[in-house]
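Left out: one protein chain. Kept in place: all the others.
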Amino acid sequence: MKKFTKEMVDDYADKLLIGLTEEENQMVLDEFNIIDESMELLTKIPNISSVPPMTHALDDFTYVLREDDAEESLPIEDILKNCDNYEDREVVVPRIVGEAHE
Amino acid sequence: MNEYKAVIGLEMHCELKSNAKVFSGAKNAYDVVPNVNVSPVDLGLPGVLPTVNKECVKKALMMSLVLNCTQPEELYFDRKNYYYPDLPKGYQITQMHAPVGINGKIKIDMGDYVKEVLIHDIHLEEDSASLEHYSDASLINYNRAGVPLLELVTEPCFSSAMEAVKFLEYMTLVYKYCDVSDADTKKGQIRCDVNVSIMGKDDKVLGTKVEIKNVNSFANVYEAINYEIKRQSELKMANRYDEVLQETRRFDEESGTTKRMRSKVDAIDYKYFVEPNIPKYKISKEYLQSIKEKIPLLPLERKEKYVGELGLSVKDANIIIKNKDYANYFEECINLGIDAKVAANWLIVQILGFLNKMDISIQDFYLKPELLKQIISSLEEGKISSKQAKEIFNKSISEEKEPKNYITNDNEQISDRDKLLGVITNILENNKEQIKNYFLGKTNLFDYFVGQVMKETKGKANPSLVKVLLNEELLKYKEK
Partner (left out) sequence: MNKTIEELHAMLQNEEITSEELVKEALEKSHYVQKYCNAFVTIMDDAKGGKVTDSLLSGIPFGIKDNYATKGILTTGSSNTLKNYVPVFSATAILNLEKHGAIPVNKTTMDEFGMGGTGTTGHTGNVYNPWDLKRMCAGSSAGSAAAVAAGVYPFALGSDTGDSIRKPAAFTGIVGYKPTYGMISRYGLFPFASSLDHCGCLTRSVKDAAIVVDAMKGIDAKDETTWDSKDIHLYESLDGNVSNKKLFYIKEIANIDNYKEASEELREHLKNFHAKLDLLRKKGVTIDEVSFDEKLLNAIPSVYICLSCAEATSNMSNLTGIIFGERGAGDNYHDMIKDYRTHGFSSLIKRRFVIGSYILQKENQEKYFVNAQRIRRLIVDKMKELFQTYDGLILPVSVGGAPYIDGSRDYITNSETKVLEEHLQIGNFGGFPSITIPSGFINGLPVGLNITGNCYDDANVLNMAYALEEEMPYKNQIAKIKEDENERV
């Protein structure tokens, strides 16, 4: 059985809201086998489950948290210059129905 | 229906009070005008980085301590990744791996009994933008994007809608007491998710858990839970329990029912991972201690003190703790040496009555505890009558003048024996005829003499003293 299928690749892509052409899908499939092989290398290093994952570039880093001072808002008019669809001060999107997160 | 028991858990989101947002310097404030409190960070413009607001961390840790949680050694955050138009970055910065608090518990007053509610975790995160839906489009307002949120997750430990709502109400009060949030449900500062399952009385395992998202008032929480218990119980009774699915539903206010949103199968994989742009921040014991010292006495603790130590009735104590400012007012009175019951009585009857009538808050109320004390002391010393006390109370408020002004200059009772004697002998000297008649049997003339004294002293004479003195003096005439 093939480890990766076209459908799986499309599914991974879809979760990031991107579509792939047939050609791109095929390229990913080709690459995936190599990647998977090299990913397997990660699982071959012995006794690593006790190693704390390195999530930041610098460990033992100290810093101060930001003071709670409010600053001037950026004028929304300036920001909306980069926006293709807005109405007055607000960004417009197609009507959203019946979903929620959190 | 009651052959099943319900198992309920809550997720309570509460917007924190702060000057700036949690990960940006934009103002954290409600505004009717859209997009007036925005920074590039809130909009997820390319290249922006989050920075952590100290005040929000402090408040989050305070709540973690209040809830008797375990705090992590290091503060850090995670990204919760999903696409939705109210989430500009495509991820929410939240805490999954190391919330500010885990494994907590807090005592909740359920009325007839006190319940210990178990807290799974409490974590600090950012709010999303708000969406307004119109017939053809939705509009995005980013004022709320990045507003600090505390999410409190309980263990499934409630057995009724009533318990759940009592918990929410109490926590709302606690947030206000600790000054971490205005906790105004009307402004959407408190939002809840509820999960409900039912099980047979003898069942050992929990039933299928159904989650109801974004329930925005406590009344709706109550309704949603009861509807869900009813729905699940009916299916179970009809041997159709397999139709209760592990799914996410929403509460439909109009019909008072819950409606399906998505099933477990469609559950989103949020791909949580540690936010690399916020370095781990060491939480020292000293830092925690300094926060701990700022935690005020909680409502339930105060209630226990009021009833146990100060001898208030449960009913009065409940009224006072309902509002932190009432409780603080009350305690200030106690600190000034006012008798607890007297203070409670004044607060509940006079002050709250006045506040309700005028629709103002106690913070805007002119008569601070030390001014109230002037009235109460005078009353206790017998300088004024309780009727006068009430009049002074009203006068003082309406003219915004200290009560003592009215006590010394105007209303103070004359209880000075010699002073009253002078007035009485004077009156009697000028009413010899009446005295004669009095001794001939017209005893109601006694009241006439009293009236004369009161008239002479403009009503300030101490009436009981006047009666005593008058009796003594009249006797002298009889002897004559």
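In this document, chain identifiers A and B correspond to the written order of the chains, with residue numbering beginning at 1 in each.
Going forward, a contact is a pair of C-beta atoms (placed from the backbone, for glycine too) under 8 Å apart; a residue touches a chain by one contact, two chains touch by 3 or more.
None of the values given here were measured: they were computed from a predicted structure.
From the options B:Ile278, B:Leu298, B:Ile376 or B:Ile397, the residue with contact to the chain not on display is B:Ile278.
Interface note for the absent chain: among B:Ser18, B:Asn81, B:Thr172 or B:Gln388, the touching residue is B:Asn81.
Within the complete assembly, residues 9, 12-21, 23-24, 27-28, 31-32, 34-35, 37-39, 41-45, 48-49, 51-58, 61, 63, 66, 74, 78-79, 81-85, 91, 93-94, 96 of chain A touch the chain that is not shown. Across the interface with the omitted chain, chain B contributes residues 40, 43-52, 79, 81, 83-85, 88-91, 140, 269, 271, 273, 276-279.
The rule is simple: only the chains that are shown with their structure count from here on.
Separation between the centroids of chain A and chain B, computed from CA atoms only, is 42 Å. The touching residues of chain A, counted against chain B in their complex, run 15, 17, 53, 55-58, 61-71, 73-74, 76, 79, 87-102. Within the complex formed with chain A, the chain B residues making contact are 11, 13, 18-20, 25-29, 33-40, 43, 45, 51-57, 76, 82-87, 128, 131-142, 193, 213-214, 250, 261, 268-269, 273-274, 276, 279-282.
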